[in-house]
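Just below is one structure, and these are the notes that go with it.
With one protein chain removed, the remaining protein chains of the complex are shown where they sit.
What follows is subunit A.
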Amino acid sequence: MQYLWRTPGSRTAPEEASPIGPPPLEIRGLTVAYHRRPVLWNVDYAAPPGGLIAVVGPNGAGKSTLIKACLGLVPRVSGAVEVFGRPIAKQRRLIGYVPQRESVDWDFPVSALDVVAMGRYGKIGWFRPVTRAHKEAALHALERVGMADFAKRQIGQLSGGQQQRVFLARALAQEAQLYFMDEPFAGVDAATERAVLQVLRDLDAAGRTVICVHHDLQTVSDYFDHALLLNTRVVAQGPVGRVMTPDLLSRTYGGRPMPAPAAVEAS
C-alpha cells in the first residue's frame, strides 16, 4: 500500500517522464505569504525537461519558500504547481527532496544507512518493514556519494560535508525524476563539493531534472544549465549564458550596484 495521503481515490500509476510530455515542473501564478507579507508574488515558471537549474537570488528572496511551496510544505495563497502535468499529490513518487542540512536534528539516534533508507519509504508504504533489497539500494546510494564506509555511523558523528552527502544519497535512493535541493553546496568541504557536483552531473546524464537553490554566484554558470533569478517575483529565467548578466543580477539583488558575477565574493 503506497502513501496516498490526501488522494485516497487515486489508483492510477504516475506518468513516466517523456521528452514531449508536460514539463517536469510548471508553476502558475504562485503567491505565498508569511504573516501577510508576500514572500513570493505571482511566480510563473516552467522547468525545461532534463538539466540542472539554479534558483538564484538574495537572502529573503523566497528561494527556499519556492521549493517548499512546490512540495506543498508551506501553504499557497494562490497559484498552481504541476509536476509532469499533474498536481504534486499524485506525483510524489517522481519527486526527490534534499532539505537544508540545518533543518534536522543530527543528534537523532539513527545511522547514515537508516537516513538513506528513509528515501525508500515512499516505495515501501504503510505497515511494511524496510527489506534487505531496500537496504541494499540505500547502501548503493551511499556508495555513489563515497560514503559506504560510514553506513553504520551515527549521523551526529559525521562532518558537515558528510552529512550533506548522506542527504544527497537519500535523495538518490528516492529514484525520482525531478529533484528539489535546498543549498546542497552550502558550507561543504571541497571533497563534498566535488561529490555533489558529480551526482548532479550523473542525474543530468540520466535525464533527470534538478532544481537547486544556490548561493554562490561564481559557480552558477559552471555547475548549472539554467537559472531562475528570483526576488519575490521572477526577474529572469533561461539558460545561464543569457540570464547570468550583470544587468539582470543587479535587478535581482534589489537594484544595488552589482559587480560582475566573476567578481562577486571573489576578492
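Everything that follows uses one rule, which is that a contact is a pair of C-beta atoms (placed from the backbone, for glycine too) under 8 Å apart; a residue touches a chain by one contact, two chains touch by 3 or more; residues count from 1.
Quick note on the criterion: contacts and distances are computed from a predicted model.
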| item | value |
| --- | --- |
| Name per UniProt, for the chain absent here [options: "Metal ABC transporter permease", "STAS domain-containing protein", "DNA-directed DNA polymerase" or "Branched-subunit amino acid transport protein AzlD"] | "Metal ABC transporter permease" |
| Which residue of A:A80, A:V104 or A:A191 touches the chain not shown here | A:V104 |
| Given A:A33, A:I124, A:A148 or A:A186, the one touching the chain that is not displayed | A:I124 |
| For subunit A, residues in touch with the removed chain | 2-6, 35, 68, 71-73, 89, 92, 95, 97, 99, 103-105, 108-111, 114-115, 118, 121-122, 124, 126-127, 129-130, 154, 156, 170 |
